[in-house]
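Every protein chain of the complex appears in place save one, which is left out.
Up next is chain A:
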Amino acid sequence: MTRAAWHVATVAEARQETPTSRRIALDIPTWPGNEAGAHLDLRLTAEDGYQASRSYSIASSGPGTRVVLAIAEVDGGEVSPFLVHDLQVGDQIEVHGPLGAFFVWRPARDGAPGDAADSSAGADAAAMPRPVQLIAGGSGVVPLFAMASAHAAAADATPFRLLYSVRTPEDLFFADDLAALAAAPEPTRLALDVVYTRQAPAGATRAPGRLTADVLGELVWPVEREPRIFVCGPTPFVESVADWLVAAGHPASSIRTERFGGA
């Protein structure tokens, strides 16, 4: 991994992502590129020198110097409301990264299944691809979207599936991009399952409601397929999902988690 460093970032684009979140593209000329799933630390400095730093996952990956973030407003928060409402195109901030060499997915070259070397199944893994299961709660989809995009961009043949829990249809991050990934041809097609917790779209087969262990069991690759699982979202979401996965028989070593905090 490239050694992480401080960089000056300029806001290149900012647009509303959902009613309560914003997608921000940063130009970072000194950025060394990042793996899919990595995050960065973002630092804001007030006129009197007061600083606030927070971690944000990166929705983009690869060697480029344009870095995409998606930020959900946390009510009463110090940093996220500023990023969602006040930061403007042309403004500069500081970022430190890329960070997090653990919660990443690496595509393989030549369309073969990715990340075989990282697999606990050992030498056979190259021959028998372990499918990848992504599980997102709310803004936790950001690093998982980066992984799904990297998978498609590399035409990687690893079976990929995303279970995404959101409140309502309008709270979906990257809605169009995810729909495109879900419509891509095999073998890179993303199997996409969305669970709506408060309000489901017209014609939905499942009534809105919080994710349960049973629904989770229906919508993730079964234990026999030995999926590698990435779970990301608010802490209570990640805690419940990871516990259910372990209870269902998925080995803890197959499950990687990223907790965004929050109560």
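We adopt the following convention: a contact is a pair of C-beta atoms (placed from the backbone, for glycine too) under 8 Å apart; a residue touches a chain by one contact, two chains touch by 3 or more; residues count from 1.
Throughout what follows, contacts and distances are computed from a predicted model.
Asker: Missing chain, UniProt name, options "Glycolate oxidase", "Molybdopterin-dependent oxidoreductase", "Tryptophan synthase alpha chain" or "Protein FixC": which is it?
Answerer: "Molybdopterin-dependent oxidoreductase"
Asker: Among A:A153, A:A204 or A:V246, which one is in touch with the chain left out?
Answerer: A:V246
Asker: Among A:Q133, A:S165 or A:T257, which one is in touch with the chain left out?
Answerer: Only one of A:Q133, A:S165 or A:T257 touches the chain omitted from view, namely A:T257.
Asker: So one chain is hidden, and I want to know which residue out of A:E13, A:E78 or A:E170 touches that hidden chain in the complete assembly.
Answerer: Only one listed residue reaches the unshown chain, and that is A:E78.
Asker: For chain A, enumerate the residues touching the unshown chain of the complex.
Answerer: Per the touch rule, chain A residues meeting the hidden chain are 1, 3-4, 6, 8, 41, 43-47, 49-55, 78, 82, 86-88, 91-94, 96, 99-103, 235, 239, 242-243, 245-246, 252-253, 255-257, 259, 261-263.
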